[in-house]
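Apart from one protein chain that is not included, each protein chain of the complex appears where it belongs.
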Amino acid sequence: MKMILELSKVGISFETPRGSFEALKEVDLKIGEGEFISLIGHSGCGKSTVLNIVAGLLQATSGGAILDGKEVYEPGPERAVVFQNHSLLPWLTAYENVELAVKRVFKGKKSKAEMREWIEHNLSLVHMSHAMDKRPDEISGGMKQRVGIARALAMQPRVLLMDEPFGALDALTRAHLQDSLMDIHRKLGNTVIMITHDVDEAVLLSDRIVMMTNGPSATIGEVLDVPLPRPRDRLALADDPLFNRCRQRVLQFLYEKQRKVQPISLPIDSKKKNKKEERKHG
Amino acid sequence: MRMSWGKLRTAAKACAAICALTITSLSVAEVGYPEKEELKFGFIKLTDMAPLAIAYEKGFFEDEGLYVTLEAQANWKVLLDRVIDGQLDGAHMLAGQPLGATIGFGTQAHIITAFSMDLNGNGITVSNAVWDEMKKHVPMKDGKPVHPIKADALKPVVEKYRAEGKPFNLGMVFPVSTHNYELRYWLAAGGIHPGYYAPAKGDTSGQLKADVLLSVTPPPQMPATMEAGTIYGYCVGEPWNQQAVFKGIGVPVITDYEIWKNNPEKVFGVSKEWADKYPNTHIRVVKAMIRAAQWLDENNNANRPEAVKILAKPNYVGADAEVIANSMTGTFEYEKGDKRSVPDFNVFFRYNATFPYYSDAIWYLTQMRRWGQISDTKPDSWYTETAKKVYRPDIYAIAAKELIAEGKVKAADFPDFASEDGFRPPQKEFIDGVEYNGRTPNAYLESLKIGLKAKDKM
Partner (left out) sequence: MSSITMPGWIEPYLSVVKGEASRAQVAQLLRQIGLPVLGLLTFIFLWHIAAQRIDTSLGKFPGPSDVSQQVSTLYAEHKAGRAKEKAFYQRQEVRIEDRVAADPDYVPVRRDYTGSPTFFDQIITSLITVMCGFLVASVIAIPLGIVIGLSTSVHAATNPLIQLFKPVSPLAWLPLVTMVVSAVYVSDDPMVAKSFVVSMITVSLCSLWPTLINTSVGVTSVSQDLVNVSRVLRLGWAEHVRKIVIPSALPMIFTGLRLSLGIAWMVLIAAEMLAQNPGLGKFVWDEFQNGSSQSLGRIMVAVLTIGLIGFLLDRTMLGLQRWLVWDKQSAQR
């Protein structure tokens, strides 16, 4: 398999009023073309930070990400991002949101008609053709996320980066979108890095699952190959021993090896955030 | 026929010479078309702005090819400033304003006048409370006060207030206003010191050594200010004295006609720069205003009721017609119900009211010196020169002769331009009987009891 993306010795530290805080340390990962990778770990472990470094939204303090042999130092459409809360421009329709990206990426490369066709094509990929002219506030959360995916796909990225894309959705909608995503991945063969904290989702969608240790100085704990054949069917897999073994491995990693032990020294902000979350759950 | 300004003046002079020789009918070179047709004149809401309103409403301005807009101004300072900076082409001004501006008291600017707007028209009003005190000292006849009432009657009241530690405040409309000088003249004639100015020392309040404190209030606000108790009385033009009677808040005690019979009042002022730039326009404005003044006095004030109606419009004076009518139609109401006939309360045309006499200018200059607005003593010649710089009977004469030639006015209603030198004969009809001769201002100043003398310097 041809390697498309390489993370080598990536580390990042943030300056806080209490001094330097090392979030990531020595993250090494190679990703092949067409591979579907999931990043999983407890919240606050730095999954998003890894993704943001790949996206170019954050700069690594040491090491770096290399895409197609070139080092990444700024964001760009060849590393399209699907954000957790869709991040659609609320004043534009679904069509216009995708159009913004298409115009930016294919300016001078596609004619107007071609662009139109391309936008519609991508919206139909995510089953949103019927609601092209709706604004984000007129459609459901799942539909918004579909448009977000269409926008990312329409950029024809080398790597598609997804930051907990289905985290805010209900279980049913999430299942639908997972199926759609698998379908698209099968058709287009994109390289995907997805962050999730849903173990089933990770196993169902991924070729490999990258499990992160807890921070500070988080890094890759284990990498699990998911040798399940594609296309995968969620009903059939429910009773599949291989599927369950994979699931088991991930769960073990998360709840035995990397059980979250409190307190740990976190920057003030994330500490507060954690407390809030605890209160919510308790 | 178009003529240059220079030619025009030569023609006018030649004409004057012919007049002097023949005294027959006149033929005057025609004044050229106006250089500026759209004009904006400012005024203060007072009945003596009437010549402007009449010249507009009766079409006299339009007859001269002038399209004039009349605009009420907030106060005398704003009005003067706007004439100086050119927002207004000309304005209804206090006689002291062109003089004060030209000699540099207040804002410095060369302002000239070729038209006197009226004679008399002011009064002094005191609040009801002051009048009640004052009345005890006023001689009575048939149950009514004997007029003119002198400030002698006010003196004990002022002394009482001062003894109680209360400053006695009076309002006048502007430091160089006729009203300021008239009020001061009346007070001083009654032995009350109205205070000196000392501009050289930066004191422009005019309250040095004062028995009573005079301060500025815009005319239309006089009644309200007195009602509020800020001032105990004021000197102002009409209709604001009569307004006090109608509102029942005060009593007019004297008119300026009684302080100085047929005293010159407002003038029509323009900047020297404007007049030099638009000579024909200026003459034509004066022509229109002479006609308006004539209309106002014509047939023994026959047009006055109509004039009152015009002035009562909100865009002119705007007070109730009956208030304006009181003084404009020749009566003046002192105490409520004590209405007396004062046919010459407002004079717009007769007695050569519109002619800009040098001697009138000099009287104002003497008062400026008397009260310290002019810090140093000045020779008699300075008074004449200054008056000639500001008052322009030459321009007036061209306008008047033109009108005579057009048959719109009678030569008999004007001074004999050939022999007129701009000085009225010595006048004696002041409330204190002191004679004024415009040719000897310094001697006049010496003859006044209260006031600066030649040796004094503020």
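Every chain is named by a letter (A and B) in the order it is written, and numbering of its residues begins at 1.
In this section, a residue touches a chain if its C-beta (ideal position, glycine included) is under 8 Å from a C-beta of that chain, and two chains touch if they have at least 3 such contacts.
As the structure is a prediction and not an experimental result, all values here were calculated from the model.
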{"item": "Contact partner of the left-out chain, one of B:A312, B:V342, B:I362 or B:I431", "value": "B:A312"}
{"item": "Option from A:P75, A:G141, A:G167 or A:G221 whose C-beta touches the chain left out", "value": "A:P75"}
{"item": "Absent chain, residues of subunit A that touch it", "value": "55-57, 74-77, 79-81, 83, 85, 87, 89-91, 100-101, 104-105, 133, 135, 155"}
{"item": "Interface residues of subunit B (partner: the chain not displayed)", "value": "33, 37-38, 45, 56, 59, 62, 65, 67-74, 78, 85, 87, 218, 220-221, 223-224, 227, 243, 247-249, 312, 314-315, 317-320, 323"}
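The working rule: only the chains that are shown with their structure count from here on.
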{"item": "Where subunit A and subunit B are represented by their mean Cα positions, the distance between them in whole Å", "value": "90"}
